[in-house]
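Of the protein chains in this complex, all but one are displayed in their positions.
Order as written gives the chain letters A and B; numbering starts at 1 within each chain.
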(Lines give C-alpha, C1' and ligand atoms only; values in the text may rest on other atoms or scores of the structure.)
Protein backbone atom coordinates (compact mmCIF):
# COMPACT_ATOMS: atom_id res chain seq x y z
CA UNK A 1 0.00 0.00 0.00
CA UNK A 2 1.03 3.66 -0.19
CA UNK A 3 4.20 4.04 1.78
CA UNK A 4 3.98 7.83 2.02
CA UNK A 5 2.68 7.29 5.52
CA UNK A 6 5.25 5.89 7.93
CA UNK A 7 4.75 3.92 11.12
CA UNK A 8 6.70 6.06 13.52
CA UNK A 9 4.10 8.73 14.19
CA UNK A 10 0.34 9.17 14.20
CA UNK A 11 -1.07 9.63 10.69
CA UNK A 12 -2.89 12.87 11.51
CA UNK A 13 0.44 14.47 12.44
CA UNK A 14 1.86 13.36 9.11
CA UNK A 15 -1.14 14.78 7.23
CA UNK A 16 -0.77 18.11 9.03
CA UNK A 17 2.93 18.17 8.19
CA UNK A 18 2.24 17.43 4.56
CA UNK A 19 -0.11 20.38 4.32
CA UNK A 20 2.45 22.57 6.09
CA UNK A 21 5.09 21.50 3.58
CA UNK A 22 2.81 22.44 0.70
CA UNK A 23 2.15 25.85 2.22
CA UNK A 24 5.85 26.49 2.82
CA UNK A 25 6.78 25.31 -0.67
CA UNK A 26 4.14 27.62 -2.09
CA UNK A 27 2.08 24.94 -3.79
CA UNK A 28 -0.79 25.82 -1.44
CA UNK A 29 -1.22 29.59 -1.54
CA UNK A 30 -2.79 31.69 1.17
CA UNK A 31 -6.55 32.20 0.80
CA UNK A 32 -6.83 29.17 -1.45
CA UNK A 33 -8.85 26.08 -0.67
CA UNK A 34 -7.17 22.94 0.60
CA UNK A 35 -8.44 19.49 -0.46
CA UNK A 36 -11.36 18.13 1.54
CA UNK A 37 -10.79 15.50 4.20
CA UNK A 38 -12.46 12.94 1.95
CA UNK A 39 -10.02 13.81 -0.82
CA UNK A 40 -7.10 13.39 1.57
CA UNK A 41 -8.62 10.12 2.71
CA UNK A 42 -8.81 8.60 -0.77
CA UNK A 43 -5.48 10.09 -1.81
CA UNK A 44 -3.55 8.49 1.05
CA UNK A 45 -5.98 5.57 1.62
CA UNK A 46 -6.52 6.63 5.18
CA UNK A 47 -9.56 6.90 7.40
CA UNK A 48 -11.45 10.18 6.76
CA UNK A 49 -11.68 10.80 10.50
CA UNK A 50 -7.88 10.69 10.71
CA UNK A 51 -7.54 13.11 7.80
CA UNK A 52 -10.03 15.44 9.49
CA UNK A 53 -7.99 15.30 12.69
CA UNK A 54 -4.88 16.38 10.78
CA UNK A 55 -6.72 19.28 9.16
CA UNK A 56 -8.25 20.31 12.48
CA UNK A 57 -4.84 20.39 14.07
CA UNK A 58 -3.92 23.17 11.62
CA UNK A 59 -7.26 24.91 12.17
CA UNK A 60 -6.50 25.01 15.90
CA UNK A 61 -3.15 26.61 15.12
CA UNK A 62 -4.79 29.19 12.88
CA UNK A 63 -2.97 27.94 9.78
CA UNK A 64 -6.23 26.88 8.12
CA UNK A 65 -9.68 28.29 8.60
CA UNK A 66 -13.13 27.10 7.70
CA UNK A 67 -15.45 28.86 5.29
CA UNK A 68 -18.95 27.69 6.08
CA UNK A 69 -20.38 25.40 3.45
CA UNK A 70 -17.34 25.71 1.21
CA UNK A 71 -14.37 24.11 2.91
CA UNK A 72 -10.97 24.77 4.43
CA UNK A 73 -8.74 27.64 3.33
CA UNK A 74 -5.16 28.64 4.04
CA UNK A 75 -5.14 31.60 6.46
CA UNK A 76 -3.49 34.90 5.68
CA UNK A 77 0.04 35.01 7.05
CA UNK A 78 0.10 31.23 7.47
CA UNK A 79 3.26 30.76 5.43
CA UNK A 80 5.16 33.39 7.40
CA UNK A 81 4.24 31.74 10.71
CA UNK A 82 5.13 28.27 9.50
CA UNK A 83 8.51 29.47 8.24
CA UNK A 84 9.23 31.06 11.63
CA UNK A 85 8.34 27.81 13.38
CA UNK A 86 10.49 25.88 11.00
CA UNK A 87 13.50 28.11 11.63
CA UNK A 88 13.14 27.40 15.34
CA UNK A 89 12.95 23.67 14.64
CA UNK A 90 15.86 23.93 12.21
CA UNK A 91 18.05 25.32 14.94
CA UNK A 92 17.07 22.62 17.40
CA UNK A 93 17.14 19.67 15.01
CA UNK A 94 20.09 20.48 12.78
CA UNK A 95 22.29 23.21 14.28
CA UNK A 96 22.42 21.85 17.81
CA UNK A 97 23.03 18.32 16.55
CA UNK A 98 25.69 19.56 14.12
CA UNK A 99 27.57 21.41 16.82
CA UNK A 100 27.44 18.37 19.11
CA UNK A 101 28.89 16.18 16.36
CA UNK A 102 31.48 18.85 15.49
CA UNK A 103 32.62 19.03 19.12
CA UNK A 104 32.99 15.25 19.14
CA UNK A 105 35.25 15.41 16.07
CA UNK A 106 37.18 18.44 17.33
CA UNK A 107 35.95 20.79 14.61
CA UNK A 108 36.20 24.41 15.69
CA UNK A 109 33.46 27.00 15.15
CA UNK A 110 35.71 28.69 12.54
CA UNK A 111 36.20 25.46 10.59
CA UNK A 112 32.46 24.78 10.81
CA UNK A 113 31.64 28.18 9.38
CA UNK A 114 34.09 27.49 6.52
CA UNK A 115 32.39 24.21 5.81
CA UNK A 116 28.97 25.86 5.68
CA UNK A 117 30.23 28.48 3.24
CA UNK A 118 31.77 25.77 1.09
CA UNK A 119 28.52 23.76 1.12
CA UNK A 120 26.49 26.82 0.17
CA UNK A 121 28.69 27.69 -2.81
CA UNK B 1 -39.16 -2.84 2.13
CA UNK B 2 -41.09 -5.91 3.15
CA UNK B 3 -39.20 -8.38 5.35
CA UNK B 4 -40.38 -11.18 3.06
CA UNK B 5 -39.00 -9.68 -0.17
CA UNK B 6 -35.63 -11.39 0.17
CA UNK B 7 -36.94 -14.86 0.83
CA UNK B 8 -39.54 -14.63 -1.96
CA UNK B 9 -36.82 -13.52 -4.36
CA UNK B 10 -34.78 -16.58 -3.42
CA UNK B 11 -37.69 -18.94 -4.04
CA UNK B 12 -38.61 -17.25 -7.31
CA UNK B 13 -35.11 -18.13 -8.55
CA UNK B 14 -36.13 -21.72 -7.88
CA UNK B 15 -39.30 -21.58 -9.98
CA UNK B 16 -37.99 -24.22 -12.37
CA UNK B 17 -37.21 -26.51 -9.49
CA UNK B 18 -40.56 -25.92 -7.82
CA UNK B 19 -42.54 -26.37 -10.99
CA UNK B 20 -40.99 -27.06 -14.36
CA UNK B 21 -38.70 -29.90 -13.35
CA UNK B 22 -41.23 -32.06 -11.43
CA UNK B 23 -43.74 -31.73 -14.27
CA UNK B 24 -41.09 -32.61 -16.84
CA UNK B 25 -40.21 -35.69 -14.83
CA UNK B 26 -43.89 -36.55 -14.59
CA UNK B 27 -44.32 -36.06 -18.33
CA UNK B 28 -41.33 -38.25 -19.12
CA UNK B 29 -42.53 -40.90 -16.71
CA UNK B 30 -46.00 -40.67 -18.24
CA UNK B 31 -44.73 -41.09 -21.79
CA UNK B 32 -42.74 -44.19 -20.84
CA UNK B 33 -45.82 -45.65 -19.20
CA UNK B 34 -47.94 -44.71 -22.18
CA UNK B 35 -45.51 -46.50 -24.51
CA UNK B 36 -45.69 -49.62 -22.36
CA UNK B 37 -49.48 -49.28 -22.30
CA UNK B 38 -49.45 -49.03 -26.09
CA UNK B 39 -47.87 -52.46 -26.45
CA UNK B 40 -49.82 -53.89 -23.54
CA UNK B 41 -53.16 -55.31 -24.56
CA UNK B 42 -55.03 -55.18 -21.25
CA UNK B 43 -55.83 -52.45 -18.75
CA UNK B 44 -52.59 -51.03 -17.42
CA UNK B 45 -52.30 -49.66 -13.90
CA UNK B 46 -49.14 -47.77 -12.91
CA UNK B 47 -47.85 -45.97 -9.86
CA UNK B 48 -45.88 -43.49 -11.96
CA UNK B 49 -47.76 -40.61 -10.41
CA UNK B 50 -45.78 -41.23 -7.22
CA UNK B 51 -42.77 -39.58 -8.91
CA UNK B 52 -44.25 -36.15 -8.12
CA UNK B 53 -44.59 -37.09 -4.43
CA UNK B 54 -41.05 -38.42 -4.32
CA UNK B 55 -39.89 -35.25 -6.04
CA UNK B 56 -41.52 -32.90 -3.55
CA UNK B 57 -40.04 -34.92 -0.68
CA UNK B 58 -36.54 -34.51 -2.14
CA UNK B 59 -37.27 -30.83 -2.78
CA UNK B 60 -38.09 -30.46 0.93
CA UNK B 61 -34.76 -31.95 1.94
CA UNK B 62 -32.54 -30.15 -0.56
CA UNK B 63 -34.19 -26.74 -0.48
CA UNK B 64 -33.33 -26.02 3.15
CA UNK B 65 -29.74 -27.09 2.71
CA UNK B 66 -29.36 -24.83 -0.33
CA UNK B 67 -31.18 -21.70 0.78
CA UNK B 68 -31.14 -21.44 4.57
CA UNK B 69 -27.43 -20.54 5.05
CA UNK B 70 -27.69 -18.06 2.19
CA UNK B 71 -30.82 -16.42 3.60
CA UNK B 72 -29.36 -16.14 7.10
CA UNK B 73 -26.17 -14.74 5.55
CA UNK B 74 -28.25 -11.94 4.03
CA UNK B 75 -29.69 -11.00 7.45
CA UNK B 76 -33.07 -12.60 6.74
CA UNK B 77 -34.82 -13.58 9.98
CA UNK B 78 -35.28 -17.30 10.59
CA UNK B 79 -39.00 -16.64 11.11
CA UNK B 80 -39.28 -14.85 7.77
CA UNK B 81 -37.37 -17.64 6.05
CA UNK B 82 -39.73 -20.17 7.58
CA UNK B 83 -43.01 -18.44 6.70
CA UNK B 84 -41.81 -17.42 3.25
CA UNK B 85 -40.92 -21.02 2.49
CA UNK B 86 -44.20 -22.27 3.98
CA UNK B 87 -46.17 -19.87 1.79
CA UNK B 88 -44.36 -21.01 -1.37
CA UNK B 89 -44.78 -24.69 -0.52
CA UNK B 90 -48.53 -24.28 0.00
CA UNK B 91 -48.91 -22.33 -3.25
CA UNK B 92 -46.94 -24.92 -5.23
CA UNK B 93 -48.71 -27.97 -3.79
CA UNK B 94 -52.09 -26.31 -4.25
CA UNK B 95 -51.35 -25.46 -7.89
CA UNK B 96 -50.04 -28.97 -8.54
CA UNK B 97 -53.16 -30.59 -7.12
CA UNK B 98 -55.35 -28.29 -9.20
CA UNK B 99 -53.35 -29.24 -12.32
CA UNK B 100 -53.58 -32.95 -11.61
CA UNK B 101 -57.37 -32.84 -11.50
CA UNK B 102 -58.19 -32.16 -15.19
CA UNK B 103 -55.61 -34.80 -16.19
CA UNK B 104 -57.52 -37.33 -14.15
CA UNK B 105 -60.79 -36.26 -15.78
CA UNK B 106 -59.33 -36.44 -19.30
CA UNK B 107 -58.01 -39.91 -18.53
CA UNK B 108 -61.34 -41.34 -17.43
CA UNK B 109 -64.00 -39.28 -19.16
CA UNK B 110 -62.56 -38.33 -22.53
CA UNK B 111 -59.74 -40.58 -23.68
CA UNK B 112 -60.42 -43.96 -22.06
CA UNK B 113 -56.98 -44.17 -20.58
CA UNK B 114 -55.17 -41.97 -23.12
CA UNK B 115 -56.25 -44.33 -25.89
CA UNK B 116 -54.27 -47.26 -24.47
CA UNK B 117 -56.29 -48.10 -21.34
CA UNK B 118 -53.62 -46.56 -19.14
CA UNK B 119 -54.52 -45.71 -15.54
CA UNK B 120 -51.98 -43.03 -14.60
CA UNK B 121 -53.65 -40.01 -13.02
CA UNK B 122 -56.82 -41.73 -11.96
CA UNK B 123 -56.27 -44.74 -9.74
CA UNK B 124 -58.81 -46.96 -8.07
CA UNK B 125 -59.42 -46.14 -4.40
CA UNK B 126 -57.07 -43.07 -4.43
CA UNK B 127 -59.25 -41.29 -6.96
CA UNK B 128 -62.57 -42.14 -5.34
CA UNK B 129 -64.81 -39.30 -4.30
CA UNK B 130 -65.74 -35.92 -5.70
CA UNK B 131 -63.49 -33.63 -7.68
CA UNK B 132 -62.89 -31.48 -4.61
CA UNK B 133 -62.12 -34.52 -2.50
CA UNK B 134 -59.61 -35.72 -5.08
CA UNK B 135 -57.89 -32.35 -5.15
CA UNK B 136 -57.77 -32.30 -1.39
CA UNK B 137 -56.17 -35.76 -1.37
CA UNK B 138 -53.35 -34.76 -3.70
CA UNK B 139 -52.88 -31.40 -1.93
CA UNK B 140 -52.51 -32.78 1.59
CA UNK B 141 -50.36 -35.68 0.41
CA UNK B 142 -48.01 -33.38 -1.52
CA UNK B 143 -47.76 -31.06 1.47
CA UNK B 144 -47.16 -34.01 3.77
CA UNK B 145 -44.28 -35.27 1.66
CA UNK B 146 -42.79 -31.79 1.39
CA UNK B 147 -42.76 -31.32 5.16
CA UNK B 148 -41.50 -34.84 5.71
CA UNK B 149 -38.43 -33.82 3.69
CA UNK B 150 -38.29 -30.37 5.24
CA UNK B 151 -38.36 -31.61 8.82
CA UNK B 152 -35.63 -34.15 8.04
CA UNK B 153 -33.45 -31.35 6.68
CA UNK B 154 -34.29 -29.20 9.72
CA UNK B 155 -33.07 -31.93 12.07
CA UNK B 156 -29.87 -32.10 10.03
CA UNK B 157 -29.51 -28.30 10.13
CA UNK B 158 -30.10 -28.11 13.88
CA UNK B 159 -28.31 -31.23 15.14
CA UNK B 160 -26.00 -32.11 12.26
CA UNK B 161 -25.31 -35.55 10.81
CA UNK B 162 -25.27 -37.19 14.22
CA UNK B 163 -28.70 -35.83 15.05
CA UNK B 164 -30.09 -37.14 11.80
CA UNK B 165 -28.49 -40.53 12.41
CA UNK B 166 -29.91 -40.75 15.94
CA UNK B 167 -33.33 -39.78 14.63
CA UNK B 168 -33.24 -42.55 11.99
CA UNK B 169 -32.13 -45.10 14.56
CA UNK B 170 -34.91 -43.99 16.90
CA UNK B 171 -37.48 -44.13 14.10
CA UNK B 172 -36.29 -47.61 13.13
CA UNK B 173 -36.47 -48.87 16.71
CA UNK B 174 -39.91 -47.34 17.26
CA UNK B 175 -41.34 -48.90 14.11
CA UNK B 176 -39.77 -52.27 14.90
CA UNK B 177 -41.28 -52.15 18.36
CA UNK B 178 -44.63 -51.14 16.89
CA UNK B 179 -44.61 -54.01 14.42
CA UNK B 180 -43.57 -56.42 17.16
CA UNK B 181 -46.36 -55.28 19.47
CA UNK B 182 -48.91 -55.39 16.65
CA UNK B 183 -47.91 -58.97 15.88
CA UNK B 184 -47.67 -60.02 19.52
CA UNK B 185 -51.16 -58.79 20.35
CA UNK B 186 -52.48 -59.90 16.92
CA UNK B 187 -53.74 -56.42 16.08
CA UNK B 188 -52.98 -56.53 12.37
CA UNK B 189 -56.31 -58.03 11.43
CA UNK B 190 -58.38 -55.42 13.22
CA UNK B 191 -56.16 -52.67 11.84
CA UNK B 192 -56.74 -53.77 8.26
CA UNK B 193 -60.48 -54.13 8.74
CA UNK B 194 -60.76 -50.64 10.15
CA UNK B 195 -58.45 -49.28 7.44
CA UNK B 196 -60.58 -50.90 4.78
CA UNK B 197 -63.59 -49.05 6.11
CA UNK B 198 -61.81 -45.71 5.65
CA UNK B 199 -61.82 -43.93 2.33
CA UNK B 200 -58.70 -42.49 0.71
CA UNK B 201 -60.12 -39.08 1.54
CA UNK B 202 -60.30 -39.93 5.23
CA UNK B 203 -56.81 -41.40 5.35
CA UNK B 204 -55.30 -38.48 3.45
CA UNK B 205 -57.06 -36.07 5.77
CA UNK B 206 -55.36 -37.79 8.67
CA UNK B 207 -51.97 -36.77 7.24
CA UNK B 208 -52.94 -33.13 7.53
CA UNK B 209 -52.60 -32.78 11.32
CA UNK B 210 -49.38 -34.80 11.05
CA UNK B 211 -48.12 -32.31 8.45
CA UNK B 212 -48.97 -29.47 10.81
CA UNK B 213 -47.00 -31.15 13.58
CA UNK B 214 -44.01 -31.69 11.27
CA UNK B 215 -44.21 -28.04 10.20
CA UNK B 216 -44.31 -26.94 13.84
CA UNK B 217 -41.29 -29.09 14.68
CA UNK B 218 -39.27 -27.69 11.79
CA UNK B 219 -40.21 -24.15 12.90
CA UNK B 220 -38.88 -24.80 16.40
CA UNK B 221 -35.72 -26.41 15.01
CA UNK B 222 -34.97 -23.60 12.55
CA UNK B 223 -35.47 -20.92 15.19
CA UNK B 224 -32.49 -22.42 17.02
CA UNK B 225 -30.39 -23.27 13.98
CA UNK B 226 -27.07 -21.65 13.24
CA UNK B 227 -25.08 -21.42 10.04
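In this text, contacts are C-beta pairs under 8 Å (C-beta built on N, C-alpha and C of every residue); 3 or more make two chains touch, one makes a residue touch a chain.
Everything that follows uses one rule, which is that contacts and distances are computed from a predicted model.
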Per UniProt, the name of the complex member that is left out, chosen from "ABC transporter ATP-binding protein", "Sarcosine oxidase subunit delta", "Aspartate carbamoyltransferase regulatory subunit" or "Iron complex outermembrane recepter protein": "ABC transporter ATP-binding protein"
Residue among B:38, B:70 or B:180 touching the omitted chain: B:70
Subunit A, residues in touch with the chain not shown (by the definition above): 1-2, 5-12, 37-38, 41-42, 44-50, 53
Where the unshown chain meets subunit B, residue by residue: 1, 3, 5-6, 8-10, 13-14, 17, 66-67, 69-70, 72-80, 223-224, 226-227
